[in-house]
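Removed from the display is one protein chain of the complex; every other protein chain stays in position.
Letters A, B and C mark the chains in the order given here, with residues in each chain numbered from 1 onward.
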Amino acid sequence: MSAATLCLQHFAEENHALEDYQGGVPRWCKGCGDNAILAAMQRLCRDEGLRPEKTVFVSGIGCSSRLPHYMRTYGFHGIHGRALPIAEGIKLARPDLHVFVNTGDGDCCNIGAAHWIHAIRYNMNMTVLLHDNHIYGLTKKQASPTSPIGTRSNTTPRGSYLDALSPLTVTLGVQNVSFVAQAVDWIPESLFHILTAAYRHRGFSFVRILQRCPEFVGNMFEPWVHDPQRMLMLTHADGIRVSPALQKIYRNQLPHDPADINRAREIASSDDPIPVGILYRNPEVPCYEDLRGAGKLRTADQVRGALDAELDKFTVWPQ
Amino acid sequence: MSAATLCLQHFAEENHALEDYQGGVPRWCKGCGDNAILAAMQRLCRDEGLRPEKTVFVSGIGCSSRLPHYMRTYGFHGIHGRALPIAEGIKLARPDLHVFVNTGDGDCCNIGAAHWIHAIRYNMNMTVLLHDNHIYGLTKKQASPTSPIGTRSNTTPRGSYLDALSPLTVTLGVQNVSFVAQAVDWIPESLFHILTAAYRHRGFSFVRILQRCPEFVGNMFEPWVHDPQRMLMLTHADGIRVSPALQKIYRNQLPHDPADINRAREIASSDDPIPVGILYRNPEVPCYEDLRGAGKLRTADQVRGALDAELDKFTVWPQ
Amino acid sequence: MNAVSPLPARAHAARKGSVAPVAKHLQTLDQHVIEIMSDSGEGAQKCGQSFGSIAARTGNGVWTVEIIPAEIQPPARSVAGASGNRIRIGSHQITNGGDEADIAVAFNEQVLLGRVNAGELKPGCIVLLENMWAEHDDAKIAGQYAETRDRLVAEGYRVYEVPMETECRALVPDPRKGKNMFVLGMLCNIYSLDMNLARDQIAFIFGKKDAKVISSNVALLEAGWQWAESNLDFKYRVPAVKATVPQVVINGNTAVALGVLASGMDICAMYPITPATSASHYLSDVFERAGGIVHQAEDEIAACAFAIGASYTGKVAVTITSGPGYSLKQEGLGLAVMAEIPLVVVNVQRGGPSTGQPTKVEQGDLLTVMFGSHGDAPKVVMAPGTIEDCFYSMITARRLAETFNMVVVVLSDASLATAQQPFPRPQFSTEWLAPPVDQNPVPDGVKPYDWDPVTGLSRRFVPGQPNGMHTLTGLAHDRNSRVAYDPEINEQGMRARSMKLATLQKILTPPPVFGDREGELLVVGWGGTKGAIEEAVARLRGEGHRVSSTHLTFLQPMQPGIGEILRGFRQVITVEGNWADDPNDPLIDESNRRYPALAMLLRSRYLVDVDCWTEVRGRPIKPGTVYAELRGRLAHLETSR
Partner (left out) sequence: MNAVSPLPARAHAARKGSVAPVAKHLQTLDQHVIEIMSDSGEGAQKCGQSFGSIAARTGNGVWTVEIIPAEIQPPARSVAGASGNRIRIGSHQITNGGDEADIAVAFNEQVLLGRVNAGELKPGCIVLLENMWAEHDDAKIAGQYAETRDRLVAEGYRVYEVPMETECRALVPDPRKGKNMFVLGMLCNIYSLDMNLARDQIAFIFGKKDAKVISSNVALLEAGWQWAESNLDFKYRVPAVKATVPQVVINGNTAVALGVLASGMDICAMYPITPATSASHYLSDVFERAGGIVHQAEDEIAACAFAIGASYTGKVAVTITSGPGYSLKQEGLGLAVMAEIPLVVVNVQRGGPSTGQPTKVEQGDLLTVMFGSHGDAPKVVMAPGTIEDCFYSMITARRLAETFNMVVVVLSDASLATAQQPFPRPQFSTEWLAPPVDQNPVPDGVKPYDWDPVTGLSRRFVPGQPNGMHTLTGLAHDRNSRVAYDPEINEQGMRARSMKLATLQKILTPPPVFGDREGELLVVGWGGTKGAIEEAVARLRGEGHRVSSTHLTFLQPMQPGIGEILRGFRQVITVEGNWADDPNDPLIDESNRRYPALAMLLRSRYLVDVDCWTEVRGRPIKPGTVYAELRGRLAHLETSR
């Protein structure tokens, strides 16, 4: 057995601790919701036993896109808006890797919007975390497409002009959508469960996470944080588990079958109360990497064979 | 009265003939559905009495994007995927102009997808014609996002891998959507009426036109062309008029209130039979150019005043 | 038969079946250029390519170029609609499409006119013209035909009217589908080619169809041969030297695609764009069989990012595009440079700027690929000069990308893309492939960017390798790949990325000089103009002029030894297919003249007063044009001695 194989076995058997997934010290602001997302991710990696060297966090640019630096896995902190196509390239080349994507509301829904639409359609097996703080954090407070109308920012000093874009309804409008959920940073337990469900779904799992940015829009989610009744917990046997403890706090619950896309679209269309849980799941949608036969072994002989077969066609002399 | 004003009056009074809107000789293939779209547009311009010099056709790149060259109005044949932001710039700078956009399924739904999503959200008053032939025409037959699964093309010689993207459901998933319709090139009368309704709607009117490309996907729409029963005419008092003649041919009709977005999404989700008509219309969505106060007159005095007011703040000596 | 008046040929047509022998002039040729034009869909392409293949099998040098109409379905019988092939054959290796055509075959007079107007036919050139239009029902068409024919005759062309339709109708129900094989037969006769090879060729191209198709096409072929034998008063022989090793005939884009396959790359991410797409078409067809995947992305930005993601995981990916797509990839490429992810990018240049001339030839993107991404983003830039180069440069590019963890751009162009040329059949070697992706644990203490202090090189490690976990970033970073804004660290990273180019440059060899190493005039070229330049130089050298040329394969870094080469000549000019201001333009002087890309780079590096001659006429630069330009310069130099 080669050293490499031995080593892989060794790792496969190992149990990991939370610390094994902790990278650099997070440099987000105090109270930033990204911290809760990071914690949930580290916990997920540990609980699902993901091998750090087989796990890649891909991101664009933004506060949220710093997350990979704080994991002790492989990470790819890319360029603004392009996390998804980078992640797709990774997954197609190496379906054996666990791929997570961290992206912001600007990163995903503005500059990256074309990739977003198409990533849903490709339905590759990866988990996408939309850190939706309704603002541009890293560039210091400009309106994002998810900013509610009237948001005062540096580029909209008299308030933003348009109704917010709902990442949920847009996602649900795309063919091949296979998993859509919504979570909030301030209910860590539900966040963790939703992310776990997303990770376990084989396909493109899109989780919009409402994320607080105390630095620039401190009051954005306060009414909901402080009033559990303005949260709407989606419940269903096929949905995620809402613990008894949470059930007591969040009593506003709605049974919703994640298989029902029409209902999912309706639920997604309203944002007060904030629905939390799985809006839609369809495990039947095939993954692009499977359709394309990704990850096939490719030997020198295969290359030689294919090349020679082609050259045969074009050889003029001697034939 | 200045020469210019006189001249404007002169033009305003004029009645235009079809020829007044006919530009260069179309260079599309025989049987190309773009010809029908062009004819409908020229008729619309005439019937609505659009002044050619106040009308701009904006396009990206593709067979369909050649349309502006065949109009005798102003035209802007832009670059691939960017017709919408160009058109937005035109409209914001000059709300007095009539703006039409011609774009292809590749142009709009692939490379231009981010702009498409955001154009819907801006809801500027323009009419957008998506020439959806389910293929890349100009570059000679590659799969487009609207190609049905299994489409054989030069990049998918063994058939395309993914279910087609529906431009209708995606559009209906975006906040601020205000007008969505579907037409087909082979029912010119209905095409004309739908385009007219789109033009008359104040806002972003998105018309997906199923357009035949005999050159590369000759059979794509044949089953529907030949079987009127596979067409589903949407009827409603607030919808478009289906003439008695058409009613006789297209007997498969569905009453649909264009105000009902949930129903619109459901109708949009199925593509056989092909729904034809207005799926959704909401005249209440404000237009971005209005929200931004576009087209305000701006005098030298205003500029001077604003500049001086600002300079006052920064003047250190003498104050 | 009187070639000047069209009448006798028509008379022949009337005398169909009679095979009175004609007096033949058998002429031995060094090279010849043939054009075959039809409306699109009439098969002139297939005819031309088959003719090229037969000539190549015979052992002739061959270069074929497609004549492509700008529209997809141009109107029939239209000047802009010429679709077809230009074939140049020779008794020696042929490296370019040559000058004006010696023989033009046309299925109607309008497509012919297009080529006449474009100046593509030699004065007095032989014209073989389908004569069915003469008696067309539509008087307008008949009139157009007569008018054009008479004009051509008046202008001195040797017009032969050929009853293609009539002859073919005798054999097949729809002559429109058969004329091209009839013409092939004619050409085989004219150029004294072996009809057995021609029959084999037909069997090969219709191989998948049934025997009936093949035999009816062979009948057409033979009819064409017979018609020419009986009716034409000329015949040529282009001596051939059979190659000793197997030869393949492919175009530049196919060569790129096969190079991708042969290089061991297995992911190609692309977005369609003319004239690059056919490479991806071909790959889409053949790649999967060897485990490769062509991903058609939603746009070029995504294609670039996708390829970067794929490369990041251990094997080099490729993205193929043309000018506008390249412009869109600029930002993504900067990321690959910064994060030192190996990547191969093919830019099949077309006419610019903007959408420009999508199907036309230009070399306008050299500076774009060198400097287009913001900040200092050093990449390797290579330019194949031949079809064969197109193949091998992919293998080299993959290896350089991997060795240096760099972006390697291969600059092909529209002239190479569709031109075909025989070259020795590549013999696959496992060395062309990269070693398998390393998944071994990273030894302790090794850092993701352990820049070698001299070369700037570092080993990269990839997902799956235990102990190698790090986060790659496009931000300035230290050796641990940690974000760092420290002035020293920033300088270190910049230096490392730049030094990799110097390191590569040290292992390159100087470009060969075509001709003597000293003389009056040196021509420097790059990319697809190689054949034309060398042909012009060879001709002038044959006439005794002291002119040489050198052709650069590497544009960044530039090969060593170029300075010495330049200094061996009294005057140096570049010949390029891109824009340069004309010093004779009234407003132009040395303080504002805009030089073309290569001249600018050479002037700057070597401080030699490199002049230039360029053309942006949307078509391959002709050897004769270069010849005339160089001869003028030489005359000036020689008298000013």
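Here is the rule we use: contacts are C-beta pairs under 8 Å (C-beta built on N, C-alpha and C of every residue); 3 or more make two chains touch, one makes a residue touch a chain.
Predicted, not measured: the structure shown is a model, and the values here were computed from it.
Participant: Looking at the full complex, which residue from C:D194, C:D516, C:E543 or C:D609 touches the chain that isn't shown here?
Facilitator: C:D609
Participant: For the chain that's not shown, point to the residue among C:V162, C:A434, C:M469 or C:I562 touching it.
Facilitator: Within the whole complex, the residue contacting the unshown chain is C:I562.
Participant: Which parts of chain A face the unshown chain closely enough to count as touching?
Facilitator: Spelled out for chain A, the touching residues are 27-30, 61, 63, 79-81, 106, 110-111, 113, 136-140, 142-143, 145, 154-158, 215.
Participant: For the chain that got dropped from the picture, name the residues of chain B it touches.
Facilitator: Output for chain B: 3-4, 7-8, 11, 23-24, 51-58, 61, 68-69, 71-79, 82, 85-94, 96-97, 114-115, 117-118, 292-294, 296-298, 300, 302-311, 314-319.
Participant: Contact with the hidden chain only, please: which chain C residues?
Facilitator: Residues of chain C in contact with the hidden chain: 70, 118, 323-324, 326-328, 330-331, 334-335, 337-339, 349, 351-360, 362, 364-365, 367-368, 370-378, 454-455, 473-476, 483, 485, 487-488, 490-491, 494-495, 498-499, 501-503, 505-506, 557-558, 560-563, 578-579, 581-582, 585-588, 590-592, 594-595, 600-601, 603-605, 607-609, 616-619.
Keep this in mind: only the chains that are shown with their structure count from here on.
Participant: Based only on mean CA positions, could you tell me how far chain A sits from chain C in angstrom?
Facilitator: From the centre of chain A to the centre of chain C is 44 Å.
Participant: Measuring from the mean C-alpha position of chain B to the mean C-alpha position of chain C, what distance in angstrom results?
Facilitator: Chain centres of chain B and chain C, defined by C-alpha means, are spaced 39 Å apart.
Participant: Based only on mean CA positions, could you tell me how far chain A sits from chain B in angstrom?
Facilitator: Using C-alpha averages as centres, the distance is 33 Å.
Participant: Tell me, which residues of chain A touch at least two other chains?
Facilitator: Touching at least two other chains: 114, 117-118, 292.
Participant: What are the residue numbers in chain C that touch two or more other chains?
Facilitator: Residues 288, 298-299.
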